[in-house]
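Below is a structure I'd like to ask you about.
A protein chain is absent from this complex, but the other protein chains hold their places.
Our next item is chain A:
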Amino acid sequence: MSVAGLGPLLRFALRRDRIMLACWIYALLASVIGTAVSFRSLYPSASSREQLAASINDNGSLRALYGAVYDTGSVGALTAWRILGLGGLLLGLLCVLLVTRHTRAEEESGRLELLGAGAIGRGAPLAAGIGTALTASAVVGVVTAGFLAASGEQPGGSLAFGAALFGCGVCFSGVAAVAVQLTETARAANGIGGAVLGLAYLLRAAGDAAGSTGPGWLVWLSPLGWVERVRPYADNAWWLVALLLVAGVVQTGVGHWLAGRRDLGGGLLPQRPGPATGAGSLRSALGLAWRLQRGSLIGWTVGFAIGGALLGGISKGVDQLVSSSANVEQIVQRMGGSTQVTDAYLATAMNLLAMVAAVYAVQTALRLRGEETSGRAEPVLAAGVRRLAWAGGHLVFPLLGSAVLLLAGGLTAGLGAGVVFGDVPGWTGRLLVGGLVQLPAVWVFAAVTVALFGLVPQWTGAAWGVLGVLLFIAYLGPALNAGQWLLDLTPFTHVPKLPGAAFHAAPLLWLTLLSALLTGAGLAGLRRRDMG
């Protein structure tokens, strides 16, 4: 298949993306180089690095996050341990987005048709998309290797570090090259690419968490595992870099081959026609909201179930890690509110789940504003639906959907902790309660969004700002020794820290009342104001 016209197409793509590429590359390089610089001052001596390695490698949960520390001989190796996997993940994401953007997204919008009518070979757009992604990967790889070598790290290891990043970019560009042939929309292609990345990350994390005692081989199923096992400055496993490159090239070849066997605009996975008539449930504002939001609720629930299981499953051994550092113990207890480290850890985990649930609550409550500004609310409101019924249909999700998420997370965390401690019914019950008590705190965020939406609609987006600031305080406040008055600003501070701490109903009632007042004010405003 011809790639005629690749040159101009590639130049055009790079020019179009110059700002976005510069930002991504800067952020990637800043995180790699920043880690290298800070590790040089934090762990200057071999003994300090060994101490860190010992505390990390003993702990399954930290190995799941970062992998095992494989070499304490140099700051370079420590940097590679800490950032290579994450850098590879982000570079892989960038490559998926870039390839999709220049192939399927162009095709979907019809712009490619305009180009395709010119002197452009059928294979050229895919080649240009891959070319853009490879250019970005090469810049990241070369600058990283150059910086590390220039700052005094061993040149061979630095080269392997950069090459591993580049290889990761090549591999995931290949994933995207296949994904964009399968679907008709760029969104779905990005979804497939993102799912492959997520799966690769999970396999790597599960394998590393299992370590030598469990199914550690899972790591080898994941390209992100290969990146990690290159182990620059220690093994310099060039054959794994080659494996990444081969995987990328083979997938790109498959993508190219598939592209020659389908119509422009068509996908290999057929676009299924939907129902010609509305199902019986699609007859009210609530039915419509359910239809629009159920997919996202199911996705979030699955995410919470997986997250809960991970957080619960690694709760054994947490006390050993924490007690080795008095400072960390103090932070966890401040957040978790118990002197029992395991209880405090699990209460903190429930708190984390609630913070994520607050993101869901704000996002789903903002759907109201999205429906209004897009004009989709208008035909519904002009068809005999009361404003409050319309809003109520959508608000089921921030108010009750977030309860579903907390219950799912609490349930699987309880099952996970129950399995490792050998008391499934006990832990499941404790953590279901631990999850559910967070609900009034999550409601406050939904209620703030509704109040903004009803009273100052053009400022509805500020709900993200409120969420960001309060989450920042809740998440980092305890670690930064923030004053109690500051911590008191966030609803999460007032929730009973279960399991472990005593249960008090009063703060829950206050938070519920506050949510009710804010929601009521927002809905009263909505009834009186102009729409649109």
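As a convention for this text, contacts are C-beta pairs under 8 Å (C-beta built on N, C-alpha and C of every residue); 3 or more make two chains touch, one makes a residue touch a chain; residues count from 1.
What we mean here is this: contacts and distances are computed from a predicted model.
Colleague: What is the protein name, per UniProt, of the chain that does not appear here: "Ribulose bisphosphate carboxylase large chain", "ABC transporter", "cysteine desulfurase" or "Carbon-monoxide dehydrogenase small subunit"?
Modeller: "ABC transporter"
Colleague: So one chain is hidden, and I want to know which residue out of A:Leu21, A:Leu288 or A:Ala344 touches that hidden chain in the complete assembly.
Modeller: Selected residue, touching the omitted chain: A:Leu288.
Colleague: Residues on chain A that touch the omitted chain in the whole complex?
Modeller: Interface residues of chain A facing the absent chain: 185, 271, 273-279, 282-285, 287-288, 291-292, 295, 374-376, 378-386, 528, 530-532.
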